[in-house]
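Here you go, one structure.
With one protein chain held back, the other chains of the complex are shown just where they sit.
For reference, chains read A, B and C in written order, and residue numbers begin at 1 within each chain.
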Amino acid sequence: MARTVEFTDTEFMIAQGARLIEDGKTIFVGWGIPQVVAMLAQKLYVPNVTQLFEFGAIGPQSVLPFVRGTMGGPQNTYRSLQWLNMNWAFSYSATGYMDYGMLGALQVDPYGNINSTFLGGTFRKPERRFAGSGGGNQVASHCWKTIIVIKHEGRRFVPNVDFLTSPGYLDGPGARERAGLPRGTGPYRVVTSKALFGFDERSRKMTLLSVLRGLSVDEVVKEMAFRPLLAPEIGEIPPPTDDELRVLREEIDPARFIIRGEKMSAIG
Amino acid sequence: MARTVEFTDTEFMIAQGARLIEDGKTIFVGWGIPQVVAMLAQKLYVPNVTQLFEFGAIGPQSVLPFVRGTMGGPQNTYRSLQWLNMNWAFSYSATGYMDYGMLGALQVDPYGNINSTFLGGTFRKPERRFAGSGGGNQVASHCWKTIIVIKHEGRRFVPNVDFLTSPGYLDGPGARERAGLPRGTGPYRVVTSKALFGFDERSRKMTLLSVLRGLSVDEVVKEMAFRPLLAPEIGEIPPPTDDELRVLREEIDPARFIIRGEKMSAIG
Amino acid sequence: MTNGRIRKEGDVEYRFTHPDDFREHVRDRKGRAPVPKLVTAKEAVAAFVSDGDYIVYDFSSLTRGPQSLIREVIRQRKKDLWIGAEFTLHESPLLVGAGCATRIDVGFLGYGNYIGQAVCDGRVRTYEWTNGGLALRILAGARGVPFLPTRDLLGSDNMNVSAAKTIKDPYTGDPICLVPALNPDVAFLHVHQADVLGNARIFGTNLFALEAALASFRVIVSAEEIVESDEFRKDPMRTTVPYFLVDAVVHAPFGAYPGAMPARYEIDLEHVDRLNAIRTEDQMGKYIEENIDSVADHEEFLDRRVGAKRMQELRRRATIIEGYR
Partner (left out) sequence: MTNGRIRKEGDVEYRFTHPDDFREHVRDRKGRAPVPKLVTAKEAVAAFVSDGDYIVYDFSSLTRGPQSLIREVIRQRKKDLWIGAEFTLHESPLLVGAGCATRIDVGFLGYGNYIGQAVCDGRVRTYEWTNGGLALRILAGARGVPFLPTRDLLGSDNMNVSAAKTIKDPYTGDPICLVPALNPDVAFLHVHQADVLGNARIFGTNLFALEAALASFRVIVSAEEIVESDEFRKDPMRTTVPYFLVDAVVHAPFGAYPGAMPARYEIDLEHVDRLNAIRTEDQMGKYIEENIDSVADHEEFLDRRVGAKRMQELRRRATIIEGYR
């Protein structure tokens, strides 16, 4: 039955993100790739997940295909349980009703701190400037378990983020609580286009949990500007399934606007 | 044309209250008699007044007759501009959108401080206990001009209220602002069953402005446990008009549940 | 199990839950999965209301109040309750008269001499938060913050008999009032429509329906009508509370009786007058015996104490429909 599956790095990242979501739970979904991850998950794995969006949609069931760039359009808002506004949306997360948060990132550091604001230079004189927090800061602050979805590129995994847009474990154990952030929250997984990371319970440092089938730990770690901790046993992540690829390519993104990327292959 | 008009003290109080309201303005209406004042005013004098109620009705046009005791029923809520909730209602007053507030009171002192909580004894051991603030504290704190509607009885006009439920000018000029209450607000008129009072601009003390036609200043002042200031010229308030009495007796309160009271008469 | 903590500052007691403690309850004890929660009032109150609980409700004694749930609380003689009394006319006298409530956050204490006398007699302790202050405390609870600021209460005696605090606002330098978050143990919401999962719709205004549902440890919805779940997804602007905030759904036609349910039935003024007239223990005892203790539940109350003819008449009187849909 073994055969070679071909896919893009983006497809793999989305597919493995979708597998992490629990059914019957709530997830606060950030702009961009996280939206696609949530769509794939709800379609294939978790029909009873409740998605929540900062623009006030509680529990929408998106209409496919995804209209790229949109957040808050009728397609993303369809068949919600409730339509509200932003201050209410963040009330759901602030009171502890959001089990998961899912966010993209420009840069992430060993404590799972997220930068989505600028790269290089200083805040007043950046080399490259990006969109900033959006609602990411609130999602990373309030949700019980934050999942970060990020391309596996060396420049994105850095010892120190250029700007701390959305909080991970800050500078280590207990730092979130000392800062006043809600107790017991923080980054939970980092989903990349090559691997999956968690965070060590003691040191709160990023820990490699598993890698795409066929990749070695070294191949994954060499493309990071810091060395992550390694789990006692490193797991193997199967490549996207036929169902995952079919839904992504035929139902969610038939124009291949989002799922395009670097070509990869693995034994299915 | 002069003739004797017969009416109750309550009818007079309601009628003179209704004459104070300006058209094209907003008024935050408290529970009980103020509701009736606002109904009479809107029916006869100020079709374009916007009434606001703490339970979230913005601009209702009440259905008559008044169902005694109700606040928030379909009759009091009919044909509103907007239906919201309590925190929103008080946002309209807190941002300065409410020109007038109108409240009843158990007791009032020379600075227009209102007690609606208890009479006699102490807070923990009161002689008589009443309903407390309701939303009165917010109305008296936020609205630009607060109108107090109160029966003219000696025990109600006291040098010091037993409990300061809703703020007047506290202990004198500038005290509201020093306490942190919104600048430029405070009691504007006290409407009683015998007279009308304002507040002296300098001392912020209650000042007799006018009395029911046929009453002397002494007759009014002797029924108060403090001596109010007197305006340079004391005006004369005509008794309820035929229209006012007809609307009150036939349209608003045909069961005479609210408008009953001590019989009075004056030259109409 | 009562979840909130009681704090004491001077002569004042107040309920306060650290937002993190409330969050952990939400994480561990509130289900997100869409499961049926339709139970009887008896079951809901037995399972979700405990002695010592802090209770809030929406809307008022005369309009859309959760009267059938209040009566069930009395029938089960829950003890030492603390009531957030807002738009209360009859709930607080009944709950105190039945020996259920011993503390009241005011709000509006209630109608008539009975409850006033109970305060004078020291049978119930009151704290003065005002309606706006209580609504704001619940909003703070619903926003997951320990307090919210307001520019009222300042200068009044309510500040001395509540745990509202004055601080210097760091942006203006002026004094400003803070009120602590309130996370009630139980919120009762009586609504027009609910589904079995707990999605709920109110037509008309409300005091703090969504706030109370978000802020409370447990939420009991009683509904005039049970509708299909799909209705909510077809019309999400009309959803007042989504299912995952709700612990129990009770089907309670005429649940607001003797108050009105807008666009469904009107107030029974004769019954309300009987409530208003209660002054003595004897009158209170008779009312409770006749209308609560001597009937097994709300259905029997409607059948034997109200009657089909009167219910029909009250329905007929509810002629204002516009806007309530």
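By our rule, a contact is a pair of C-beta atoms (placed from the backbone, for glycine too) under 8 Å apart; a residue touches a chain by one contact, two chains touch by 3 or more.
This is a predicted model, so every value here is computed, not measured.
Student: Given the contact definition stated above, which residue among A:7, A:90 or A:157 touches the chain not shown here?
Tutor: Checking the options A:7, A:90 or A:157, the one contacting the hidden chain is A:90.
Student: Could you tell which one of B:28, B:83, B:111 or B:130 touches the chain left off the display?
Tutor: Of the listed residues, the one touching the omitted chain is B:83.
Student: Of A:17, A:182, A:198 or A:239, which sits in contact with the chain we cannot see?
Tutor: Answering carefully, the residue with contact to the hidden chain is A:182.
Student: Contacts of chain C with the missing chain: which residues?
Tutor: 16, 18-19, 144-151, 165, 167, 169-172, 174, 176, 178, 180-181, 203-204, 234-238, 322-323
Student: Could you list which residues of chain A touch the chain missing from the display?
Tutor: Touch set of chain A with respect to the missing chain: 31, 54-57, 63, 67, 69-75, 77-80, 83-87, 90, 94, 117-118, 121, 123-138, 141-142, 163-167, 170, 175-176, 178-182.
Student: For the chain that got dropped from the picture, name the residues of chain B it touches.
Tutor: Where chain B meets the chain not shown: residues 23-26, 48, 50, 57-59, 61, 77, 79-83, 87-88, 90-97, 99, 142, 144, 182-184.
To be clear about the criterion, only the chains that are shown with their structure count from here on.
Student: Could you tell me which chains make contact with chain A and chain C both?
Tutor: none
Student: Centroid of chain A to centroid of chain C, CA atoms only: how many Å?
Tutor: Once rounded, the distance between the two centres reads 40 Å.
Student: Whole-Å distance, chain B centre to chain C centre, using C-alpha means?
Tutor: The mean C-alpha positions of chain B and chain C differ by 29 Å.
Student: Indicate the residues of chain A shared as contacts by at least two other chains.
Tutor: Not one residue of chain A touches more than one other chain, so the list is empty.
Student: Among the residues of chain C, which ones contact at least 2 other chains?
Tutor: Counting only residues that touch two or more other chains, chain C contributes none.
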